[in-house]
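For this depiction, one protein chain was excluded, whereas all remaining protein chains were kept in their positions.
Coming up: chain A.
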Amino acid sequence: MDPECSKLLPALCAVLADPRQLVADDTCLEKLLDWFKTVMETESSLHLLQDHPCLMELLSHVLKTQDVSPRVLSFVLRLVGIFAAQEDCFQYLQQGELLLGLFGETGALSWTAWNMPSVRSGWIQGLCSLAHHPSALHFLADSGAVDTIFALQGDPSLFVASAASQLLVHILALAMQGGASGSPISEAAAWPICAQKIVNHVEESLHSKATPQVTQALNVLTTTFGRCHSPWTGVLWGRLSPPVACLFERDPIPAVHSLMDLLLSVARSHVLNFAACGLWEMLAQTLSRLSPTQAGPLALGTLKLQHCPQELRTQAFGVLLQPLACILKATTQAPGPPGLLDGTAGSSLTVDALLSSKSACVGLLCQTLAHLEELQMLPQCPCPWPQVPLLGATVTILRLCDGSVDPSSSMGGRLCGTLGGCVRVQRAALDFLGTLSQGTSPLELVLEVFAVLLKTLESPESSPTVLKKAFQATLRWLQNSHKTPNCSDLSPDALLFLGELFPILQKRLCSPCWEVRDSALEFLTHLIRHWGGQADFREALHSSEVPTLARQLLQDPESYVRASAVGTAGQLSSRGLQATSASPENPLAQQGLLMDLMHILSTDSEGFPRRAVLRVFTEWLRDGHADVIRDTEWFVATVLQAVSRDLDWEVRMQGLELAQVFLIQAMGQPSLHCPYTVGLPEATSPRPHPEFLQTLCRLPLFEFAFCALLDCDRPVAQKACDLLLFLRDKTTHCSGPQEAGDSPNSASVEAVLQRWREGEQGQPLGDLEPEAMLAILRSLDLEGLQGKLAKSSDHVEKSPQSLLQDMLATVGILEENEADCY
C-alpha cells in the first residue's frame, strides 16, 4: 500500500465506524473492496492488518456495536472475507474470535440488519472469499454456516439465493479439492464431512415435492458440473443421477428448464464416462418426453455436444425437424419426394403444439427456425444436411404467411389461418432462408425461393421489418445462387430475377415509410458493390428508374434515409452508374453529385448524412474517383474546411481519416514497426516534395490536425495524434535550418496553440511556412500525448488515493452542512 493511502486510511476507517457519517455512494465501497483485493494480491493481509491497526479497530467496532449502516456492515463482512482468504491472516482473525463473531450464529445472523438483503449478500460473499484453505473448511463446518447457506438458497432476494447456491458449489469444490489431494476418492462415503453434508442436502432436495427446492438442487449441480472437472464429479453424478432420473417420472416434470441445463452441463463435462453413467439414455428419454417447445433447446444443446452418439444426434435433430416436417406434411398434396422425417414418432405432439393456439404455433416455429439457423452455422451441423426439404418447408412457411399456399389438409387450412400475416414467423423464416443460401439447392427450388422473395418484397402487407429481412435474404441468395468457381457473375436466373426486382425496388424507394426507403437503399448499395461492374447488371439497373430515385432521396426529410442515399449515390457514382436525367424540380440534381454531397456536408442539420458523405469522399479519394482527382487539392481543402467546423465528433474523425488517406497517397504507407521487416530495406517512401508541404499548409491540413489534437473528444485527438506522428515520421528528413522557436512565425504558432489549449479555439493559425509547421511538429511531445490519450479519461480520478480522498471529502461536505444547520 502506498504511503499516501496509508495516511488516509485511519481517517477513512473512523468515518466508516461512525454511524453519523453516511457513506452516500455504494460504488465507493465497491471500489474500496476492489482496491483491497488488488493490494492483497501482492501483500500479506496479516501484515496489512498489523501495520494498520485502524482496520482492526474498525472490525472490532462493528463486531461490538453494529451501529453502522447496513451497507457498511456488508462491506465489513466482505472485507474480512478478503483478509481471511490468506490462511495466516485467517488464523490471526480467528484467534480474536472475530470470524466467529461475524460469520457465526451469534454474528451477523443475530443482527437486526440481517433483514437487509445487502447484509446477507455481504455475509455470503465474505464467506466465498474466505473459503480458500482447509482451515476455512473446518471453520465452515464448525460454525454452522453451511446450514445457513442451505436456508439462504430459498432467500426472497434472488441475488442472495443465487449467491448462496454458488457458495455451496464453491465449498463443495474446495472440500473435494482438499480431500482429493491423495488418491481420487471413488466412494462418496469417504468424502469430507462438509462435502457429504452438501451432497446429502442436494439429494434430499431432489426428492422434495416442492419445485423451488428441486430447482435449487438442480442449479447447484449444474454449476458444479460446469465448473468442476475433477474425477469426483463422476462419483457425484453416479450417486445423484438416480434421483434426477426419478424427476422425469413425475407428472408434470418439475423445473424442466433447470433439468435440461443440468443434463447439458453434465454432458459437456470431460471427466464422465457417459456410456457408463447412462446419460445418453437419460437425454434420449427426456427428448422424447418433453413437449416440442421444451425439447427444442435441449435438442440444440445435444447437437452442439462434441462427443455424442450418432443415434442421439439423429433423435435430437429429429426433434428440431419435426415442426417443419409437420408443415410440409400438412401442405403437400401428393406424398411427393421424401420429406424431412420418415417416422412419425412424436409428430402428434408437434401437431398439437402447432394447432393449439396462435401463440404456441408462432413460438414453436420461430424457435425451431432460429435453432436450425444457429445449427447450420456450427461445425457440429448434422451431415447430411436436409437442404432440400428444409428449403421447401421454409418457403412453405413464408407462403402460409402470405396466404398463397393451397393446403391439402384441414391442418394446412388451420395453419394458413394462424400464420397469415404473422410478422414474427416471417422474420424468422426469412433469416433462416438467408442462411440456407449457403447450401446447394436444385434450380427449381432456387426459383421458388426467388418467387417467394419477390412476393414478400412486392406485397403491400409486408411490414418494414419483414422487408428488411427479405432484402437481406435476397442479397444472400443472389450471392450464392449458382456460384461457379472463379466467377462472381450473376446467373441468368438471378438476372431474370433482378429484372423483376428493380420495379419493386423503385416502388419501395417511394414508400411513405422511411424504414422501407432506408432498407431499399441499403440493399441497392450492396447490390452495386457486388455487381456494379457486371455488364448485365449495369444494363438492368440503367433501364430502370432506380438510380434517379435513389439520387432524389438525397433530399429525403428523414436523416437516416439521406445517409443511406448518400452511400448509394456514392457507390453508383464510383461505378459510373449515376443517374443521368436531372429533373427540373430539383436544382441540385443539375449540378454534379460532388457538389450535392458537399452541400449536404456543409448544410445538413443531422450528423448521419454528413458522416455518410465523408465515408463516400474517403472512398472516392482512396479509389481515385474522377471528380476527386480532377482537383484533389481543392477537394481536400473544401472538405477539411467544412469538417473543421462540424459539431459531430465522428464527422471530425472521418475528416482526419480522409486527411490520412490523402497523406498516404502522397507520402506512402506508414512505416511498419514489424520485427519481420527490420531486415528489409526501407520501402521507397518518397521524400515529400517541399511543394507538397506548402500544399499541406495551404489546405490547411496542418491547422486542421493541430486543432483536432486539442479536441475535447478523445478519439478525435487520438486520431489527430496518430496523423501528426505519421506526418512527423515522413518529414524527418525535411528538417530545415531553422529549429523550433527560432522563427517569429513559429513563435506565433506556439502562442496560438497555447491559447487553444486554454480553450480559445477561434483564432486561426494564419498563413504559415512549412518550416514553421515542421518545427512545431517536432517540438510537440506527440508520443507523450499519445500515451496520455490512450488512457481512459478518468485515469487520474481512478487512483486509490483519489478514491479515499473523495470519500473523505464527501463526508467533509456533509460535516459542513451539519455545521451550517446550527
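The rule is short, and it goes like this: a residue touches a chain if its C-beta (ideal position, glycine included) is under 8 Å from a C-beta of that chain, and two chains touch if they have at least 3 such contacts; residues count from 1.
To be clear about the criterion, contacts and distances are computed from a predicted model.
> When you check the chain that is not on display against UniProt, which of "Gamma-tubulin complex component", "Sorting nexin 4", "Ubiquinone biosynthesis monooxygenase COQ6, mitochondrial" or "Integrator complex subunit 9" does it turn out to be?
Going by its UniProt entry, the chain not pictured is "Integrator complex subunit 9".
> Determine which one of A:P70, A:G101, A:G234 or A:G412 touches the chain that has been left out.
Only one listed residue reaches the unshown chain, and that is A:G412.
> Please identify which residue in A:D67, A:E545, A:D627 or A:E650 touches the non-displayed chain.
Touches the omitted chain: A:E545.
> Which of these touches the unseen chain: A:S135, A:Q438 or A:S511?
A:S511
> Quickly run down the residues of chain A that touch the omitted chain.
These residues touch the chain not displayed: 403, 405-407, 410, 412-414, 416-418, 420-421, 459-462, 506-514, 516, 545, 548-549, 552, 555-558, 583, 585-586.
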